[in-house]
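Selected chains only, in their assembly positions.
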């Protein structure tokens, strides 16, 4: 990892990842130790697309380090509407803040921004591209709950469009995890991603039926199947019904299965799971704070 | 009062109320004493409906205690648009912040949220339901300006839909205040509220004409009559004209009458009143800060 910015999960070596996760674990154990470690630092929040949890999580992380944030606000209330280029916007804001967190609808936006400024840029999602801090918090959650040794993970749902899934699968090749991909035929992992994973030495096993693999899993990572991907409402309903996790299904799982979801969920995980030991998706969201604190602490 | 959250003014006993008001008075006298008392605390602001003064007032209160806030932003810029449930949203955010302030268009939203999270939830308005911190700042303003002993208060305007009025009237039953309700027939206090007040031991006297009771009042609490309640524009104008306070009318009032209004006002109080000793509505809005500081200080 370049230690001055984070654009893609692909730039992270196993050592880079472990350094961030180790630091995050230290911070989670004793947040008071860093509560004033960045009292004079300012983080710029540039979200060109809506976001709740990613934005609030960075905002929280920075403030838990004693620092503060400066928020561009929504695109509707900004100069962007006057036709300003992204390059100009970030070159102005680098004069205000010590680092920039950028979410943008265009793939490659964070990389482009980082080339125009001297302050570190953290990619918080660039369209269909990367969202590396999501990958880091996913890895942290897996390590805390299941560990990476002899890990068998199932990743289920929309594997075609989900950038979260592609990043995570790639990052897991650092840890020799056994990866299973479960989706309807129409939402299979794209060929290019499968190729990448093979190149990185992963064994990719694909399934259309969760029941074929459920009992072998240590972690089940569920993603949202988006209604708008299906021209036909009935087809959507049928598929959403088949790729839904409930208590009856989980009777076939290991007792210590870890169920994750990047959130927001709609109907992919039945609420009855929420109060079980399986449910790790809220903890996963909460882990965004120590992981982003660790990252900001290493950068600032 | 449960000391971990505040959902409804009805949960507040006289002792609870007096404890908050006493603490607010201490803080107002010497805000410097608490300026760094919550340096490491974060408050989540979740406003699912527009708000200026309530949101800014909580934001101010938290920062005057040395703490900071994390704001969800508008619903348009959040995951809520992706179909996330309120329960999921608050379960994520409880991992970020030490307490949550929630405004939501649905009655009962704050209660529901509080059942899903372990951090304290403060209700900042739930539709037609409750807005307990408004009640506390109203009570604080009454106590500072008129006191509760032998208090005679008139509450005027839209008594049918105004949640502020219902909460205040109920809370005043703790203090044996003599309460007069002044409104057009079509905006009378609802039967259920009248019943509640009787049950709580209050004498409810209703008037359609302010002049019948004005000279007896220590406090006159004016509320906005909303245009949208009237299908007929002429009827609205006539009624709004009759329930308007101006200098000529106040010649009949006690010299030390306290005129309050929860704001925003449109035309219910003539601007000529603003510079008189009667006008207490801006002071009332400002009192939101020490009252919310006292509440946050007791909760965090």
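When the chains are written out, they are named A and B in that same order, and each has its own residue count from 1.
Heads up, the rule we're going with is that a contact is a pair of C-beta atoms (placed from the backbone, for glycine too) under 8 Å apart; a residue touches a chain by one contact, two chains touch by 3 or more.
Being a predicted model, the structure only gives us computed values, none of them experimental.
S.K.: Because only 2 copies sit in place here, please give the count for the whole complex.
M.R.: Every protein chain is the same sequence, and the full complex holds 3 of them.
The rule is short, and it goes like this: only the chains that are shown with their structure count from here on.
S.K.: Determine the centre-to-centre distance between subunit A and subunit B, using the mean Cα coordinates as centres, and give it in whole Å.
M.R.: 40
S.K.: Quick check: in the complex, which residue numbers of subunit B touch subunit A?
M.R.: The touching residues are 39-40, 42, 44, 68, 70-74, 76-84, 87-89, 91-93, 95-97.
S.K.: Can you name the residues of subunit A that touch subunit B in the complex?
M.R.: Going by the criterion above, the answer is residues 32, 35, 47, 50-53, 55-57, 59-60, 63-64, 68, 74, 263-266, 271, 282-283, 285-286, 289.
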